[in-house]
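The following block contains the structure, expressed as structure tokens.
Missing here is one protein chain; the remaining ones are kept as they sit in the complex.
For chain A:
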């Protein structure tokens, strides 16, 4: 186990270095940069722009900027936002909870509903339910989420008036019920695509488990279908889902870019988009590293959990 962890750790560090170098380079190669937005400000002279570039350290060679940034990061200093001077960790911290609430809810919803649809689709293969589920999943996977979001706002807010048109809570209210009320539409919209993914995976995994010898043996022994399903099939079918869940972990904390924008949700996805828009390099880099670490962690946790629940797998 410790050998496995050590191995993983060294791989992760290499991964993080590569991600950071690519991210840093691409970011700086984008035309414009953080001071371009002041190019048309009549009161900012060229001298002002040059002064700011020097103050932000943007006039140094790129490799030096990268090394400086990486060295500080190793020491635990994630840098400060170009926009408002706040520390990057503070900026991330301010947006984390909002994303956790939205993504946590929608992921939980997606797993519950997706698992159920997947199992039912497999046990009732080629039934009307199965066909409907397949078609719906295909639609949900092919239509962009923002479209569902806008249609949802149009129908449920503007036409029916059932739910608010976005926002995390009503300013001045902020009770639990108020949060839940605001959570309904965005979490449903977000979970659509995840339900589709989960149900498809779950259906395949269940079908796979159903065709195993131990299921046939159980049937031959006269065990009830219900018992076979609960005792023998679901547990085995859920194993590959652990890996899928591990892959989903980062998105729970990094948020949804488009949905957060459509629903005015103050989360990490929108922070990322905004920071890109302002070329706020330190925050964008912080978010990149943050999600890379989460990807590594998510996969690691999934591997460990699988090893624990599946006695056939041993980590080496």
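In the analysis below, a residue touches a chain if its C-beta (ideal position, glycine included) is under 8 Å from a C-beta of that chain, and two chains touch if they have at least 3 such contacts; residues count from 1.
Operating definition for what follows: contacts and distances are computed from a predicted model.
Look at the chain that isn't drawn here: its UniProt entry, checked against "Cytochrome c oxidase subunit 2", "Succinate dehydrogenase / fumarate reductase iron-sulfur subunit", "Acetyl-CoA C-acetyltransferase" or "Peptide ABC transporter substrate-binding protein", names it "Peptide ABC transporter substrate-binding protein".
Here the missing chain is touched by one residue of A:204, A:264 or A:299, and it is A:264.
Which of A:36, A:180 or A:247 touches the hidden chain is settled by the complete complex: it is A:36. Among the residues A:3, A:172 or A:222, only A:172 touches the chain that is left out of the figure. Checked against the full complex, the one of A:76, A:161, A:222 or A:311 touching the unshown chain is A:161.
Although one chain is not drawn, its touching partners on chain A can still be listed: residues 30-33, 36-48, 51-52, 55-56, 80-81, 83-87, 91, 94-95, 98, 150, 153, 157-158, 161, 164-168, 170-173, 261-264, 266-267, 270-271, 273-274.
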